[in-house]
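As you look at this complex, bear in mind that one protein chain is not there, while each of the others sits in place.
Chain naming follows the written order as A and B, and within any one chain the residues start at number 1.
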Amino acid sequence: MNDSIETLAATAPRRADSSGGRRLPRSLLLGGGMAVLLLALALSAPWLAPYDPNLQQLGARLLPPSALYPFGTDGFGRDVFSRVLFGVRPTLLLVSIVVLLTMPFGLAVGIVAGMAGGWVETLLMRATDLVLALPKLVLALALVATLGPGGVKGALALALTAWPVYARQARAETRLLRNSDYLAAARMLDIRGLRLCFGHVLPMCLPTAVVRAALDLGGMILAIAGLGFLGLGVQPPTAEWGAMVADGSAVIFDQWWVAMAPGCAILLASLAFNLLGDGLRDWLDPRHE
Amino acid sequence: MSDILSLRNVTIRHRAGAHAPQAVSGADLRIANGEIFGLLGPSGCGKSTLLRVVAGLNRFWSGEMRLLSQPVKPGSPLRGVLRQQVQMVFQDPYASLHPRHTIGRALAEPLRRLGERHPVEQAAAALSRVGLLPALLERYPHQLSGGQRQRVAIARALLTQPKLLLLDEPTSALDKSVQAGILNVLSRLRAETGTTLLLVSHDADVIGHLCDRAAWMNEGRLGPALDRAAMVAALPHRHVAGMEPGEKT
Partner (left out) sequence: MNDFAPSENRLPPLLEVQHLSVSVARGAGWQPLVRDVGFRLDGGLSALVGESGSGKSMTARALLGLTSPGCRIDAATLSLRGQELRTASPAQWARLRGCHLGLVQQDPRYALNPVRSVSWQVEEGLRLHQRGLGRAERRERVAAILSAVGLDPVRRLLDAYPHELSGGMGQRVMLAASLICEPELLIADEPTSALDASLRDQILDLIARLAAERRMTVLVISHDLPLVARYCGQVLVMRNGELLETLPADRLAEATHPYTRMLWRCQPSAATYGQMLPVMDEGEWQ
């Protein structure tokens, strides 16, 4: 029997009638559920969408929402509902690219800096500070202007400026852990260098990085949409929410649905990932009751 | 038989720089093979710092050190055979095991580094040597009691079959009754394998129970080594040093 009386009492739930284990926070369930729904929509768009998102019906331009067109049609006679559904794909794809590139790279830089100390740490952290000081969107614009527009290029450009926060966080945590006894014990058994960094330090830095990534996803969605709005992200005719909002802004006063539908989609997706990140943070933090 | 450890005029600082404050000044120490040697002193006297230098965890020291008859240079890490021959058990059993690794991983990883063919069986054998069941291999540290964790820490330190085992207050965070079990493990260890133990403690009773010889330490200064008779005579009844600095202001 390994539950000592002290640990049992310390984890006694707030309400006397709750189930014994750690309860999943509501924000985690809600955010996670919404994220899963988004994924499901992205995967099943071809079957759910009533029309081809790129099918132009010039006789049916700018029609208000109706039974035939749930979100109305845009300036080219394309069904807005279908375009919103298909728009989940580039959004999720590009956001994933950004996060999957930035998180590992930032973690690696931060952990190496924190463990190495000395001039290595100074060098890496000053480089991190430099990139952190650059305005994200402006740099993305500059890169896209040089490399040419495109969804993936835009995502890469954003990734280039998004990694510093992971590096700073990982380095701060690593510095705290650096003097812990379990790392000293590993060093005494000749576990050092990269093996120590990634086998022993990384598992301790990972939870906060994951939480941060989930929270960042919300912001990234807005950034990708921003690039799309400026015409520098995904190129037409591919459906992408930011570009759709741009298209709709020209007719926003009379045909509000063309911008409103993708705008709400951006809002909901962003909210989903923010809730997910919040919930993950609450759940993973052992000090949170 | 030559000394396992010899220190001459060793001065230790907490960080780099010739003007950094000294934690230990001018320490001389010789420990013979197979004995249990105690370092006794109040919190903050520098005994743990000295131990970490011998362990190779602190490089800000100067002076002469010979470990298993080989000279050790300040600032250079211990490598190879020397790294295996000196191991350490840390004070806080709650902090010396990686919280996200199972006990099995904590023991098997160093065994694999040593090139052992059957690390899991050897890990189970290591546990039973300190009186633990192999079922604990799948558990995480937070599922073990303090006494069990400390036994795992001892088992881990013994994996490389070290000639010198350093112990930094191994029982001060444990209940008295649990402490007795750990002290028994250490007594059995010395009787069965002849490993040399260097034990640091603030508790005169623990030193008196285990050690063949001991030295006092206070405010960074290491006193002369005393043999058993002198040590027992000098062990004051339950008091080591007088009032702490600051209490008489």
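One rule holds for everything that comes next: a contact is a pair of C-beta atoms (placed from the backbone, for glycine too) under 8 Å apart; a residue touches a chain by one contact, two chains touch by 3 or more.
Quick caveat: nothing in here was measured; it's all calculated off a predicted structure.
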Selected residue (touches chain absent from view) among B:Leu132, B:Ile154, B:Leu189 or B:Leu222: B:Leu132
Candidates B:Gly26, B:Pro42 or B:Gly223 - the one touching the absent chain: B:Pro42
Chain B residues touching the omitted chain (full complex): 42-44, 131-133, 135-136, 145-146, 148, 151, 175-181, 183-184, 187-188, 202-206, 208-210, 228, 232, 235, 238-241, 244-249
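Just so it is clear, only the chains that are shown with their structure count from here on.
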Chain B to chain A touching residues, read off their complex: 52, 55-57, 83-84, 86-88, 90-92, 95-101, 109-110, 113, 139, 143-145, 153, 156-157, 159-160
Of chain A, residues touching chain B in the complex: 2, 4, 180-182, 184-191, 199-200, 203-204
